[in-house]
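A protein chain is absent from this complex, but the other protein chains hold their places.
So, subunit A:
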Amino acid sequence: MEERESETSNKKKNKPWAFWSWAFASVIFRLILAYFPRNLNFSARPEVSTPLTSFRRLAEGYWLKQSSMSPYAGSMYHGSPLLLSILGPLTVRRYLWTSVNCSDVKIVCRYFMDGNEGLPNQLICSLVFVIADFVTAMLIRSTGLNLQMAYNQSLKSLGLVRLLENSELILSGDIAALVYLWNPFTIISCVGLSTSPIENLVIMLSLYGACTRRVPLAAFGWVLATHLSLYPAILIVPVILLLGYGPDAPPRKLLLQKFRESCSCDCSSQDKEQTSLHKELANQSVQPMLFSWKPVVFFTLWACMWAFYVLVLCAISVKQYGGLREMFKRTYGFILTVEDLAPNIGVLWYFFAEVFDFFRNFFLIVFHVNILFMLLPLAIRLNHRPCFLAFVYIAIASMLKSYPSVGDLALYMGLLGLDQLLRISIQLYADMQLSFFLFCGYVGVSLLSPVMHNLWIWRGTGNANFYFATAMAYACLQVCIIFSFISFMKTLTIILVVESVGAMLNHDRKLRKLSATAA
């Protein structure tokens, strides 16, 4: 035992150093990859750059704006005008070609088909995205720390010390952050110059703000995330839950049960001291489950303020190009009515390319209502685990959204690593039978999808159905992951119940023994 403890302490000492080294290694890895954009050419992959996140479209929007046209003219750019003014100047090309030979009728242009951007600007751009990724990882880490503290507290209040002992083996947040940083999808979307790292950053900012109860930060992150890509608007539910209940509240039923048990314990035991202790315990545990309205009201106020602020900024920047109405039409309208039917990893592009025009509106409503429909049941079920709820929401949105990219996948993978309970239980019980299947599925899809895309688009030997089949498999995988993790969460709650009951019984037994010996 002593040896083990020393080992764990060693680990504890080593861990921070190891974390930082791994984190920096990932940053350096990104920078190395970013230095060879022409060889990798991730920015043109349909998995990375959707019409919403494509950097090339952003460059076109900026060019249009510079030539005093609306950046939204021409159905090219569909992002935020703020992003345009921040990232736009980095897209200006410099003339740095080395080998262009146009002597003959056929222009032998090696620049073509690769990143056309001049090298230094391109590096600065990727630096921005690397920094965004790194900051996101840091936010995940500190959110994780926060969550773990809260979780330990709640476990203590439940008296589940056994779980706590085991959980000491795992260091909070680090793994989640490293999972986020070293996720190949994150790396690809970062190196591929899509704007999804920035969207992920603001989403994470919101969750971090909510976890640490920094209401203005949470509101800022939420408003900005909603502004950048519409779907994070649904994260208002977990954010409010986080603010209301605190980062980690045990299930209400568990506490009630515990309370009941302690009461029954109370009745059985004659010792007054212990009764008072129990009462204290019960009070402690009951307290955090009260929904505190104050931060929520603050959040609403702050969100209104930030939204107003963002809208004013947008209105200023699109004033001469049709105003806010045009902006909403070209951003949110473009997201909601799936106009661009270019293939991506989702399923909606092919669906809306094939569906009869008569039914188009119906299916648009169905698919988007599907996202909204599940919000409330999930919120009721999982209100004690807001971070997990956020994961489920993001996963659902990334499956049903109109232009999904692997950036969303990267985010919800990171959030998945964040949930303490899940990780502990995975470690303790290794109960995720499907995890291997899911892992294989993800690997398979991510390998097959480029192959099918190549067969269809570039070689012309395949068929659209080939690529659509991989998109279908990907959607199924996401269904599986949502399903299995929620059902796993359910079993976890049962475990918790069982554990708590067991712990309670043990406690009672000990008390009885004590009282017996005292007697």
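Everything that follows uses one rule, which is that a contact is a pair of C-beta atoms (placed from the backbone, for glycine too) under 8 Å apart; a residue touches a chain by one contact, two chains touch by 3 or more; residues count from 1.
By definition in this document, contacts and distances are computed from a predicted model.
Peer 1: Match the chain absent from this complex view to the correct UniProt protein name in "Large ribosomal subunit protein mL43", "Phosphatidylinositol glycan anchor biosynthesis class U protein", "GPI transamidase component PIG-T" or "Dynactin subunit 4".
Peer 2: "GPI transamidase component PIG-T"
Peer 1: Quick one: which of A:25, A:315, A:457 or A:514 touches the chain that's been left out?
Peer 2: In the full complex, the listed residue that touches the missing chain is A:457.
Peer 1: Who touches the missing chain here, A:21, A:292 or A:370?
Peer 2: Of all options in A:21, A:292 or A:370, contact with the hidden chain holds for A:370.
Peer 1: Can you tell me which of A:19, A:134 or A:488 touches the chain that was removed from the display?
Peer 2: Here the residue in touch with the unshown chain is A:488.
Peer 1: Among A:341, A:364 or A:448, choose the residue that contacts the chain missing from this document, as touch is defined above.
Peer 2: A:341
Peer 1: Give me the subunit A residues in contact with the hidden chain, please.
Peer 2: 44, 56, 59-60, 62-64, 67, 69, 73-76, 91, 93, 95, 97, 100-103, 105, 107, 109, 112-113, 116, 253, 339-343, 347, 349-357, 366-367, 370, 373-374, 377-378, 381, 399-400, 429, 431, 433-434, 437, 456-458, 460, 463-465, 468-469, 472, 475-476, 479-480, 482-484, 486-488, 490-491, 493-495, 497-499, 501-502
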